[in-house]
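All protein chains of the complex are present and in place, except for one that has been dropped.
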Amino acid sequence: MSETHQDSGGSGDFDLTQFYQIFFEEAGENLDLMEQMLLNLNLETADDETLNGIFRCAHSVKGGAATFGFADVAELTHQMESLLDKLRRHELQPNAEMVDVLLESADASRSLLARHQAGGEGELTPTADLVRRISVLASGHTSAPAQAVQARVAPAPVAAVSPAAVPKVQTKHLRSLEICIGPLERTEQADAVQELFRDIPGLGEIAVLPIEATNKRLFAVQTESSDEDLLDLFAFHVSREYIKITERVASGGDVVGSDSIVVGVAGGAALGASDEAQPGAPLAPLPGYGFFDGAPGAPTAVPEGTATESKAVKVAPKVASPNVATQPEAATIRVAISKVDQLINLVGELVITQAMLAQNSRALDPAVYQQLLSGLADLDRNTRDLQESVMSIRMIPMSIVFSRFPRMLRDLASKLGKKVDFVTQGEATELDKGLVEKITDPLTHLVRNSCDHGVESPAERLAAGKSETGTITLSASHQGGSIVIEVRDDGKGMSRHKILSKARERGLDVSDQMSDAEVWQLIFAPGFSTADVVTDVSGRGVGMDVVKRNIAALNGTVEIDSAEGYGMKVSVRLPLTLAIMDGMSVGVGGEVYILPLSSVVESFQVKADAVSTVGQGSQLVKVRDEYMPVIELEKIFQIPRFDFEKSCDIMVVVEADGSRVALLVDELLGQQQVVVKNLESNYRKVPNVSGATILGDGKVALILDTGALVRRSRH
Amino acid sequence: MGMMEKIDEMASSEAREYLTFRLDQEEYGIDILKVQEIRGYEPPTRVANAPDFIKGVVNLRGTIVPIVDMRLKFNCSKVEYNTFTVVIILNLRSRIVGVVVDSVSDVMELPPDSIKAAPDIDSVIDSGAVLGLGSLGERMLILLDIERLMAAPDMGLVSGPE
Partner (left out) sequence: MPLILAVDDSPSMRKMVSFTLTGAGYQVVEAVDGQDAYEKAQSQSFDLVLTDQNMPRLDGLGLTRKLRDHPQFKTVPILMLTTESSDLMKQAGRAAGATGWLVKPFDPARLLDVIKKVIR
């Protein structure tokens, strides 16, 4: 198998390298599509459309690879294509082994292409074993990867494939026949004969040949069946006396007896016989061409003289002027991320400027400045719309994140000997691109955990009265200003008792009175991330604290719900928009703080009798029927108070992380859109603060992390 | 890097330009290439639970920048905020920081041979951050490795492991 890349660009002035990038992208998409279709293939009732689709993917990659000189990829995909061709013609029934080897071959093709894309650097993926397995499967046998097989396999080039790999079809003699049917009153009967070849796997191949008589049909047939068998078969549609079968000599060159084909190059002849035979055969070496004698538009067989040349088009050596009609409009365009980020920044600046104008114009007399104020109101609306549009550019659907899991789970489940169904919900839910990259690792970890430690083995499941196959569900949805991603499994869940005793062992302060939710949260505690905990408890100790940290870094939260014996659910909640949010500004001691409007439930003036003190100075406030903790921002942020007259008498109830708290503030200043600025890029993470923003007057205000405040109040 | 090695390193390079500023009675010099701009002082937004020398954060054309008062950090006797008070905005590779100083003088070019090692005195400044003493006529400048100074954990700008 060729390791080098032929430079097709060497043919004259044709530099094909400019098309490489298009081909790499196109091939990548085809291989991805192929993988997806293979994973979704129903082995029992494989439908034609899917089989054809998978075939076309391999065919397309092969064609491009061959054209652009990537011989190793062309060779491998050619083998895949041969197997897929048999599958789509129903000559073979698809099975799991075939899917496996095709998936592995697609992977190998990808890495070979990547190597070419990187200029030929890097390790060369071995493909000899894959090719061997494909040809064994294509011949109707079962195949095992090289490790399982002893010295039977020749690692040498494809051409050396052992005779055992020769397809079953060849063990009988393949005959080339010419079948004439007629004269018929209704020629549809003869057409029905063609259907037989389509419907019956392994019967052979049939092609229509032109014939003068209109009440007759002529076919070229390749089959291993005997004349008798064929006549019996055709009897369904046409009586024997109207069928005439003659054998053709299957020559290496032109096959048709009556009409001649003008072959352009000697190389064309060599191609005639080679291709249909064995799937193990290497690609035809020389491209050929030819014209059908007497076909419309065909040149006469007279040697070309100057006569034809003078009519030929002047070959202009000029640069190719793209006089090409465009194909159907592309539905998408590719844009550099940096451009999008720049756009978002600019829109952010626009929002700030607009807010400043709005603030400064508040003092204006509406009667006098009516037009200006109405213009500013329009500006406000336009800016809001623009901002929404721009933010949505960076939003991509969760399906991008979900797409890696079917394959990963299939491989993992098979390795662990488990049966797992993978279900996704809410693939269309959109997420900021920056988040997508960061959420993939934690989610992968959670899904792996469910498969590894959650879902039991088929035997265990049956013993527990469950179905053999477990289900892992991955779902995404928008809730308020957040996106909620859940990983659910119907496995064995977590044992409260075991976690508590393990926690005590590790010296953690726990009590039996802890709610279930609090117990589950223990597995995030640093003390749980050790290997021996993996086997003892639910086996979910490893890496969970990393998952939680990663999610917290995105200003998100993780919640766990579990029922022993039934399963487990991990919910990840992330804020949707990173850059711009609706905020409520509050004043405490002369300082301004911003609360995310999506967390604010209500606000009210506090009455002294509604507040009660418990424990070590913590306060609770009664809101209708509910008691909730009070958080004095003045204390938490050590806000210096100069005006002893004024005091905090307004409570703002916020909800985050599933609980509510009441924040004690001096005054409510208003609501506005704020551009969230990162505090950590130049400074550091500040507790209870999620970011900063610039107010209309140009001053900085801190944005409060309501989740952190709520969690703080819990103990 | 020890003091002598630093001097050697500087000696082998060409003359550099230093922005000079004043803290109390002392004059300091920092690499001009690290200076982004110079602004007047405006009260920053306070950030809770920060050391006293971190005054807070300000808005620098859309970017949030922390402000460190060098006079407080170096325990200067007099700390005032008046019309001469200046904030030097530094652009240090991965971060932008503002430092409050009493005043800014000029930019000086110092040939390497005019820089001498600073004696190892017990001072507030980490000796590792002092590049040397530069002299120009009557004036003596304490040359600072401002990048290293700002990255030091006790400066409170860099988060340690939580």
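Order as written gives the chain letters A and B; numbering starts at 1 within each chain.
In the analysis below, a residue touches a chain if its C-beta (ideal position, glycine included) is under 8 Å from a C-beta of that chain, and two chains touch if they have at least 3 such contacts.
Computed from a predicted model, the values in this text were never measured in an experiment.
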Visible chains in contact with the missing one: A
Contact with the hidden chain (one of A:L31, A:L51 or A:A66): A:A66
Contact residue for the chain not shown (choose from A:L39, A:V99, A:L174 or A:A220): A:A220
Those residues of subunit A which, in the complete complex, touch the missing chain: 8, 11-14, 16, 18-19, 22-23, 26, 53, 55-56, 59-60, 62-64, 66-69, 74, 205-210, 220, 222, 255-256, 259, 261, 264, 268, 271-273, 275-276, 284, 287-292, 295-299, 304, 308, 311-316, 318-328
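Please note the rule applied: only the chains that are shown with their structure count from here on.
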Computed distance of Cα centres, subunit B from subunit A, in Å: 50
Complex contacts: residues of subunit A adjacent to subunit B: 345, 348-349, 352, 591, 636-639, 677-689, 692, 694, 698-702
Subunit B residues within the subunit A interface of the complex: 44-50, 56-59, 62-66, 95-97, 156-159, 162
